[in-house]
Each structure stands twice: as structure tokens, then as C-alpha cells.
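With one protein chain held back, the other chains of the complex are shown just where they sit.
Coming up: chain A.
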């Protein structure tokens, strides 16, 4: 293509504390181009997006928009140049309505400069309709929306500004297939009008589907731009090495006589309409199905964070009532959630504090924490899990997403919980870290842990579980054995009714 780039970053650098997030990185995108940024977590993609969107000022380097050198003092400066960003950590206001959020700072006003709820809702209906969204109530509070709906709102807000440059940082990580298809339709429409679109994703098939050009990042640097790139090549570039077998071999399935660690009978509540199953020692039991069909409720109930309306939970044949996560942990049940920022980690505290949080009792004497023992435990875990952090005292919040997830895994590893609930743990996690998490799961199963494993990625379930339960409308509609299981079978079971209809 001969067109001049509409967006350029030239030798941009940015450091956070001791971590060099961007290291002389260069990037350029053309008008009417969909440009994918790929790389591991911590490779600098998000930082680059923030720099391009005016959210973060680079320590050094030059930005050009439409060939002219620009200095962005804040998001407003970028907006004035027609450059809008959908940030990975959403920027919606939780206790305000969808309408207020969509139209923030451009509310329809009367002569006195005042807006009104009615005007806001009417205008927001118009905006949502324009982009084909009819399911979301503009009066609803953001707090009451699912993560997917929030992501859609964040995207609609950026689209409604008719951007000339649109930056999307992992827009699909919270989206299901239909919403992703919707987003891609919007991206194609914008591309046709000459808009520059930059996006990041950890899902390779998405990159293949929509990107005109791919730039690979590693260690804060751009390592190449391509118009076509095979997945294996991309992985090699991203990690700097070849990943031989992506899915590690599954340990042998537990025998029929293996101990039943966890049994659930007719458990119901919220969207869960009564499920029964048994999880054995050394087993990885997959749970699949479309989002919003009761998975979340099931996991929260088993972790004591939500109360069931009916049904029983048995641990090694003994009925228990789980009234709180504390109670669940005491019974040897640990949850590794999807949204680690809000559900698991104390971000301002250090890696070490987060690792040892669940076992402080064991490390303490008369209520005083034994610092030497704590240090030793944390150091061992950081080495074992290959947590990439400058040191154990650095706040967890400064680490990349994949490394945060590893810290959370490490905490439960240390706590020796025999029953592990993995809820979509690899979402938004890069390839290399995913692989490490898989290996760890296998190791845990081999050493006798029982793992209940939900994933929104059916491929993962097909490769990593001894059997897979498929939930639809709060019930188990299929139990699929691991032998020759494919992702398509899981998806088909989850949607059978729709396909038949």
C-alpha cells in the first residue's frame, strides 16, 4: 500500500517503576486498515495503546497522527484528533446508567445547559439502535450489567464518536461469539470508510479473521509486521522459542473406585436449576456451555460465596454447608476466578503478601507472622511458577495479567486445597502463560487434587478434562467423555436447542 500512515509511534519508551513496558517500540497503521497487535502479556501492547490514546505519556519517542507530530497531554487531545480508545480495564461509571455513560460530556441539553433523564434515555436509545444493540436497557445501572454487556457499551461509546482512529485493547476477551461477530461487523463497516483500527487479542482465529496486518510485540519491542502470518510462526516470535506441544498430555483418568471428593445433588439457585455430579480424586472435570447458563452460580456456591436455594453439597460423603469463602477454604476448597482484579488479589499489596495470604495462620506464631518462613515460601513459589516480577516486594497490581493469575494460583497451591475450582482462569492470558497454567493443572491432578474446570474456550475443555459436563439453562444437558472429544461437540451440546429451532 502506498498510502501514508494515519498513526505512527516512533521509538517510544515507557517505564513503570523498574519495568520497561515499552522499549524503543515503533508502530504504524494505515487508513482503512485493521491492524492487530499480538504478543504475550507484558509485551507492551496495552502500554502502546495507552500511549497512542493519550492516556499515558511516553518517556521518550514521537507520535504522529496523519503525518503531523503530536503531543497528547490527555485523552481529550487524542479525541480532538478523532482518535478514540476502548481500554482493557473498562472506564464506565458503575453507579450511573448506561445512558449517562454513553453520553458523558455530550449530554443532550436544554437552553439552560441542563440535561434530563428522559432526554438522556431517548438519545441513548438512538445511539444503541444505530449500532444494532436492542438488548441493553439504557436506564440500567452499569453495576447491574454483565461484563460482556459493559464491554459492548464501552465499544458503542467509542464507535458513537465516529472515530477516524479506533484503538481496541482486548475488546473480545469478555465477549461471547455473537457479540464478537457484532464487533467485527462494526469494524468492517468502519474499515470501509477509511478508519484506522488497531486492536489486540489473544485469540489467534480472531486475528486471522479480521486483521489486514499483524505486528508482533515481545519484551516491550516490535519484532515484526506481517500481512500474513501462521500461528506457529507468531507464537515463536511472541515467545522467542517454539512451544512444542501446546496442550500437555492428560494424566490417566481416575479409576471408578477413586474417592469421591465432592458430590453435588440437585444444587439450585439463581440461574442454576438443579445439577448433580461427583468429582473424584485426581480428576479434572470440565464444565462447558454458553455464558449465563448457571456456571458462575455453581462455582460461587461451591466456594461459599453464594447460597443455594436447594440441594446438597457433600465432601467425601459428608454433607457440608458452605456459608462463606472462609468456610470453603477451611474445607479445602479454593477458587481461582476469571476476574482476578476484583475477586482474588489485593493489588496494592506485594506479590509475597498475596501468595501467603491464605496460609498466614500456618506461618504465624501467637498472631505474629514469621517473616523468614514467609519469604522462603514465597521465593519457592515464584521460582516454581516462573512468576515474572523484579522482586517479591513489588505490588501485584504492577504485574501483567498472566503473572497476576499465576500469583493467585500460587496462593492456593501453598494452601494445599485438595479441591480446586478453576473458573475461566486462562481468559486474557498469553500463550506461554496458558501453557504454564495447563502444566500446573496436570501436575495438581497427578498429585491427587480434584479439579472442577470451567472455560469459555471449548477447545481447552476438550483437551484438558477427563470428562465435560455441559450446562444449559441451569441444567446438565450432556456429559461427554474425554476420548476423542472435540470443541465442536461441546458447543453443539450447549446450543442443541437453538440449532434444532
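Here are a few things to note about the model shown:
The rule is simple: contacts are C-beta pairs under 8 Å (C-beta built on N, C-alpha and C of every residue); 3 or more make two chains touch, one makes a residue touch a chain; residues count from 1.
To be clear about the criterion, contacts and distances are computed from a predicted model.
The protein name that UniProt records for the chain not on display, among "Basic membrane protein A", "Autoinducer 2 import system permease protein LsrC", "NADH-quinone oxidoreductase subunit I" or "Alpha/beta hydrolase", is "Autoinducer 2 import system permease protein LsrC".
Of the candidate positions A:124, A:152 or A:329, contact with the unshown chain belongs to A:152.
Among A:71, A:104 or A:376, only A:104 touches the chain that is left out of the view. Remark: the omitted chain is touched by one listed residue; of A:14, A:55 or A:295 this is A:55.
One of A:292, A:348 or A:481 touches the chain omitted from the figure, and that residue is A:292. For the chain missing from the display, the contacting residue among A:12, A:136 or A:432 is A:136, taking the whole complex into account. Contacts to the hidden chain, counted on chain A, fall at residues 55, 74-76, 79, 87, 90-98, 100, 104-105, 107, 112-116, 121, 135-137, 139-141, 144-146, 148-149, 152, 176, 178-179, 182, 290-292.
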